[in-house]
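A short worksheet on the structure shown next.
Excluded from the complex is one protein chain; the other protein chains are retained at their positions.
Think of it as A and B in the order they're written, each chain with its own count starting at 1.
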Amino acid sequence: MTEAKPIQAPVEHKGRRGFLPIETNTFDRVFISVVIWIGASLLWMRFIEPLGLSVWICTVLCIILGVWIVKKG
Amino acid sequence: MKTARWKKALGWIGLYALWIFLTLFTVLPIYWMFVVSSRSRVQLFDAPTLLIRSFYVQNYTGPLSDPVFQRYLWNSLYTAVGNALLVTILALFATYALSRWRLPGADNIFFWTITNRMAPPAAFLLPIFLLYTQVFKIGDWSLFDTQLGLILLYCVFNLPFAIWLMKGIMDGIPIELDEAASVDGAGQWTILWRVIVPLAAPGLAITFILSLIFAWNEYLFAATLTSVNARTITTGLAEFVTVTGTNWGQMAAVATISILPALVFLIFVQRYIVTGLTFGAVKE
Partner (left out) sequence: MRSNRLGWTLLTPSLVVLGIVGFLPFLFVVWVGFHDWNIFAATRGMIWTGANNYRRLVFDQEFLDALWRTLAYTVTVVVIELSLGFLLAQTLTRQFPGRAFFRTIYVLPLVVAPIAVGATWRLMVIPGFGPIPYFLERWFGIEYRIGTYASHAWATAVLMDVWHWTPFVTLTLLAGLTAIPKEPLEQAMVDGANRWQVFRHLTIPMMMPVILTVVFIRMMDALRVVDEVYMLTNGGPGTATTFIGLHIFRVVFPKTDYGYGSAMSLLVLYFTIVLCWLLFVALSNVGKQKA
């Protein structure tokens, strides 16, 4: 007997479609927001903070973006 | 017609040539290691040849009679068997629960377990080291440099794999059997031991052996979380390069010894190793 199936969550994925290209549930969207927040903060610290803009600005922007993603994504 | 037949023959020759080449390519490094382990230091730098003319036994007897090395070997065995036992039993319970009960959130838990396997061990070196030396301790005793510490730690990568592998096996055992036993008045524990375990025995054996191999092979954690008492053979092997540097014959001998258990088990698990490595996603 040969069987090959992809590894995937056996969870019934009760998600919805927002503006993101994939179906997501709330957890997914929070996760995406956090990932974006971390990535953006790192890039900010590397390229923009030396110019004098505090990383908190990035945090605020990311929280706004995160709320938008969680609500509408 | 003749050309077609020639083409076919050429295809077969090509196929065999390819697979003979691959077999040689696969075996060569391991064979060469064995060759090196059979030579003394002087013989090594003679003109290279792949033949074994004489066997320099001291490469093996040297480490094997060394009490430090014996302890490494013993630790490896102890840790690997301990971990494999623990993992198999835990996975048996966990997958029985996951497969027979509809626990709220269980699907998410099942999925979460695999994320433990994904995490790069290097990222966990530092926190685990700190936890083992600074946090998990009672008086002078800490988990650092104990076999128990390693046995527990190897669950990070072996338990998720075992749970994913066993889940498929558990789901394959028809629930009607449980129900029939239940009607006959058997309790849950009796069902688990008398019905499930015998049916899942081959799966349990594969889980056990694969966990054993993975635990035996582990190096990174064993190297950082032990210092003297609980060192395993993989760390011993690495020490050969850093400490004695040039004694390649003995290093090759130790490496050969270290892969022996895996080779022995290979025959049993050969058909299942891919299933195991893909967390049960691919079956043959």
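As a working rule, contacts are C-beta pairs under 8 Å (C-beta built on N, C-alpha and C of every residue); 3 or more make two chains touch, one makes a residue touch a chain.
Everything numeric in this text was worked out from a predicted model, so none of it was measured.
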> What are the shown chains that the omitted chain is in contact with?
Replying inline: A, B
> Just one of B:91, B:181 or B:200 touches the chain that is missing; which is it?
Replying inline: B:91
>> Contact with the hidden chain only, please: which chain A residues?
In response: 2-9, 13, 22, 31, 35, 38-39, 41-42, 45-46, 49, 55
>> Tell me which stretches of chain B touch the chain missing from the display.
In response: 12, 15-16, 18-19, 22-23, 25-30, 32-33, 36, 44-45, 48, 50, 86, 90-91, 93-94, 96-98, 100-101, 103, 106, 109, 113, 116-131, 135, 152-153, 155-156, 159-160, 163, 188, 213, 216-220, 224, 234, 237-238, 241, 248, 251-252, 255, 258-259, 262-263, 265-267, 269-270, 273-274, 277-279, 281-284
